[in-house]
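The structure under discussion is supplied below as structure tokens; questions concerning it will follow.
A single protein chain has been omitted from the complex, and every remaining protein chain is retained in its original position.
Then we have chain A:
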Amino acid sequence: MRGLTWGYVARRLGMYVFTLWLSATIMFFIPRLSGDPVEGMVARITMQSGHVAGGEELIAAWRERFGLDDPLFVQYLTYLRNMLTFDFGYSLANFPTEVNSLIGRAVPWTLGLLTVATVLSFVLGTVIGALLAWRRTPRLLRVLMPLSLTFTAIPFYILGILLIYLFVFTLRLFPVSGGYRSGLTPDAFDPAFVNSVIQHGTLPALSIVVASMGVWALGMRGMMITVEGEDYLTLANAKGLRPGRILFQYQIRNAMLPQVTALVLGLGGLVGGTVLVEYLFGYPGTGALLYQAITNADFTLIQGIVFILILTTVTAVLIIDLVYPLLDPRITYERR
């Protein structure tokens, strides 16, 4: 690939592994600073139900079960091996459900919802931003577009509440919560199920799109104006090129570069979900799962989700670094 060298790819992969190891290690030690999770959990159960028979024995049994009696470095090595093989063990709060199956169930929902919402808001926002800065944009659009961006000032969870009030309780157009109508079995090939998923996903997606596209639009507009002042744009006009060609090949292509970086980074962090939106709409994604895990002090589940999150973010950054020379020929990784 142009601009890439094997040496660079090797170094970059080395950094990738190092980053993963470092964050996994931090994630191993931090919970152990906050006291014994098993004791904490038994204490909580005791508080909730008033009394737990044989509390001490329970603690000892669980400590053994989770390997918490082993010396620290044995625990650490076991932990690393588990992370490497994506074996996150059992959920503490939902024993004996495995963390993997909890995450596995939640990830498709979040990925589906957020990929659609993010890409949509990226495309809309970038187009609006480009048109806001373009000199030939019709006047009507120039007036309307900034209005559509005022929603950006509203936090998306408040926007979500407004949408629920308007479309669910007043107009009764959309279902109130969940990922699909209860009673249906998840089946990607069942039209009724797919339809239900789209219906349930519309409002959460809408609240994210409307709230976040303004950020994309403002960024794009700023870059468009910067590029507008560049000499190569003046020359493009002097060349008598068609306005459309100047807009796309000269102005937008240069203005897009920072937008793309932000998009890929954003996509990398998607797996974590948006806790507030998912919580608000009762959406069965990783954001809601993470929220539950934190309220339940479900360490293994938190570890699992955070590790997947780190993995996808670091991978996204790696992908940007490897793909960027294709977008911007000035960036090259050859050593000079």
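We take it that a contact is a pair of C-beta atoms (placed from the backbone, for glycine too) under 8 Å apart; a residue touches a chain by one contact, two chains touch by 3 or more; residues count from 1.
By our rule, contacts and distances are computed from a predicted model.
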Hidden subunit of the complex - UniProt protein name among "Lysophospholipase L1", "Acyl carrier protein", "2-oxoglutarate ferredoxin oxidoreductase subunit alpha" or "ABC transporter ATP-binding protein": "ABC transporter ATP-binding protein"
Contact partner of the left-out chain, one of A:I198, A:L235 or A:L265: A:L235
Absent-chain contact - pick from A:Y180, A:Y250 or A:F307: A:Y250
In chain A, positions touching the absent partner: 230-232, 234-242, 245, 249-250, 253-254, 327-330
